[in-house]
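A short write-up of the structure that comes next.
Removed: one protein chain of the complex. Kept in place: all other protein chains.
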Amino acid sequence: MIGFKTTSGGEPLLEVEALSVALGRGAGAIPIVADLSFQVRPGEVVAVIGESGAGKSMSALAIMDILPPTAGVTGGSIRFMGEDLLTMPAQRRRMLRGSRMAMVHQDAPTALNPVYSIGWQIAEMFRVHRGATAADARREAIALMKKVGLPNAEERAGAYPHQFSGGMRQRAMIAMAIALEPAFLIADEPTTALDVTVQRQILDLLVGLQQERGMGLLLITHDFGVVAEVADRVIVLYAGRVVETGTPDAILTNPAHPYARALAACVPHLDSSVETLPSIPGMSASLATAGPGCAFAPRCPLRRPICLETRPALREIAPGRRAACHFSEEVLADDSRAVA
Amino acid sequence: MTAVPSPRAADASPPLIEVNGLVCHYPVRGGLLRRQVGAIQAVSDVSFSVRRGEALGIVGESGCGKSSLLNALLRLVPATGGSFLYEGSDVLKMNARELRRWRQDVQLVFQNPFASLDPRMTVHEIVEEPLRIAGLFPRAAERHERVLAMLDKVGLDPQHGERYPHQLSGGQRQRVGIARSLILEPKVLFLDEPVSALDVSVQAQVLNLLGELRRDLGLTFVFIGHDLSVVRYVSDRIAVMYLGRIVEMGPRDAIFSQPRHPYTMALISAIPQARARQAARQRQGITLQGDPPNPADPPSGCHFRTRCWKATDLCARVSPELTSGGDADMHFAACHHPEPAPQGVEIGLPPGRSRAAPELRERQ
Partner (left out) sequence: MTDLLQATPRAAKDGVEPRRRNRSLTGEALALLGRSPLVWVALVVLAILAAMAIAPGLFTNVDPQRCILLNSRKPPAYGSWFGFDIQGCDVFARTVYGARASLAVALLATLGSTLIGGALGLVAGFNGGIIDAVISRVTDVVLGLPTLLGAIVILATLGNTGGGVLRLALVLSLLGWATEARLMRASVLQIRNAEYVRAARVAGASSLWIALRHVLPNAVAPLLVLATLSLGSYVGTEATLSYLGLGLQPPTISWGTAISDAQPYLASAPHMLMFPSLVLTVTVLALVMLGEAVRRAFDPRSR
């Protein structure tokens, strides 16, 4: 089970300022993420939540500098341990990636190389970044496999990805990500492809390692349940922009943005017995199709003329909470609609 | 195993669907001559029944056999044994002509609305196709009218009919899939994880639509899913599958408030709940160890025993039968040590739980 943790103070590990990402270049570029700002401190779990097309994965890829070739960062800055990632030489950034910052992807058939054994792929981290000998690297890899709970590590080190189950592959990916003891880890939908009983194991493992090592963890997910259990802070994205940030408790019990409220309410609860699930009418907008006003306005029950004309700024509505809605106070004050 | 009676023994009407001892094995071939060297027991001895108008949810994780069960019932793969009575006649023994007739009564809604619609057909053509296959309404104008009526019923506009699938959002595509499966006015809808590929906000729209259609059209649902909270929302009764067998079956609320099989308990406990942290922390979670075993080589006795904290020698030797607490009790579990534990019997505790906190879930 996951214990309480307090946000440790000190310098932020990662500072993202006004980050914008677009697909394509020049006049025809399609904006995907706009004006994204947040910080992750050591030992902190920050969750980015949103539906498909909200831009959450693209933001993560931009931070790791592994955007697809057609996409690029069009503005803003990303500072990691005080250094600006976007202006530093590619060589330096490549060195940071893997050793100081790492990423765990959604379990996909392509995430591990099918022609090398799991042990070899984990050991590769030590050989490439530390210049370890083959024997040393193998020893370290086996120790790491034990650490992430892969049974019979000595024997299984020679096994190939297709011989592993989804959960075990995800453990192997986590082992590779934490091999060089990074200070900062991005987990992009790490449990989405897994069964619920396995999902719980992987979440516990990730957060356990994060706490043990005091890593900063950026967790990208679409699942409010996962957020509620592990995150210290939540960033809710809609159509490429931040609509609300705050603690999971605050957002779950009393959201300040209509989208955050609706999203939390849509999830069928195990103990609710409603005849009709609350749902959000219409379909998700994207940054490119959003009008001049608030991107959520066409689907928002509180919509007023101003919402379609002026985009609400992300503003502080309570200590540690920010929301981008003209009527956040109204949403907050309405206790009767609180989502438990 | 004998047929499990329908939930209300008093209900005189025979069940619409009655599955008895269904077995589905896939051969594992190997060697130069592709000889059969073994078998994956995808479904072993599954029995259940569904009454007219009822919604049965079948829940389980990947590899539990729920998809194979569905494919076998729809005759998309051959069943190895057992019977499937639909209105009294065995579907597994039907010839091609009877089968074609039967298919008009029973339709399937697919999991992935991005893959289950032919990308080169318009929405109108996709929804119309079952009518043309069945040879109903030879006049195109009549078919057109029915398609438009059906699009309206699932919440799509006539102009959506001219679109191609790639021009629609995920939710709209699943509405198209539902319209297609309803155009023949079936009595039974099999639903294969119909919302698992959709975003949560859209998922709620589609679940609501399904509920509404079921009420309006008096449909019988067999809903397959891996997400307990979704299955719970749709179903009257739930069957939990693990490695090819039903391990627990009963009325929805009984399954959730008093699960008897340890696997069901673990499954319920594993779902991350979107509620305030305080509540989440108080919930005593059960974290299962390891992965489900290989279905080609299942453990002896109870299939769940390798991950079960209650497992004893008995579990390794004897495969537990689905049994209920009493004659009137419609809640079945296949476990030698079901909850609530009989007095005075000491068995293992679930990981992360103490004797002092016997309730699985605290109620709000």
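Going in written order, the chains are labelled A and B, and every chain counts its residues from 1.
Here, a contact is a pair of C-beta atoms (placed from the backbone, for glycine too) under 8 Å apart; a residue touches a chain by one contact, two chains touch by 3 or more.
Treat the numbers as computed from the prediction; the structure is a model and nothing was measured.
When the omitted chain is restored, the residue from B:83, B:122 or B:287 that touches it is B:122. Note on the undisplayed chain: of the listed residues A:121, A:279 or A:328, the one touching it is A:279. Among B:28, B:76, B:149 or B:217, the one in contact with the hidden chain is B:76. Where chain B meets the chain that is not shown, the touching residues are 74, 76, 99-100, 103-104, 107-108, 110-112, 115-120, 122, 129-130, 133-134, 154-157, 159-160, 162-164, 166-167, 169, 171-172, 175, 177, 180, 184, 204-205, 208-209, 212.
Please note the rule applied: only the chains that are shown with their structure count from here on.
Interface residues of chain A facing chain B in the complex, by the touch rule stated above, are 1, 4, 51-52, 151, 165-168, 195-201, 203-204, 222-229, 248-249, 252-253, 262-264, 266-271, 275-281, 283-284, 340. Those residues of chain B that touch chain A in the shared complex are 61-62, 169-172, 199-205, 207-208, 211, 226-230, 232-233, 256, 266-268, 270-278, 280-281, 285, 287-292, 352, 361, 363-364.
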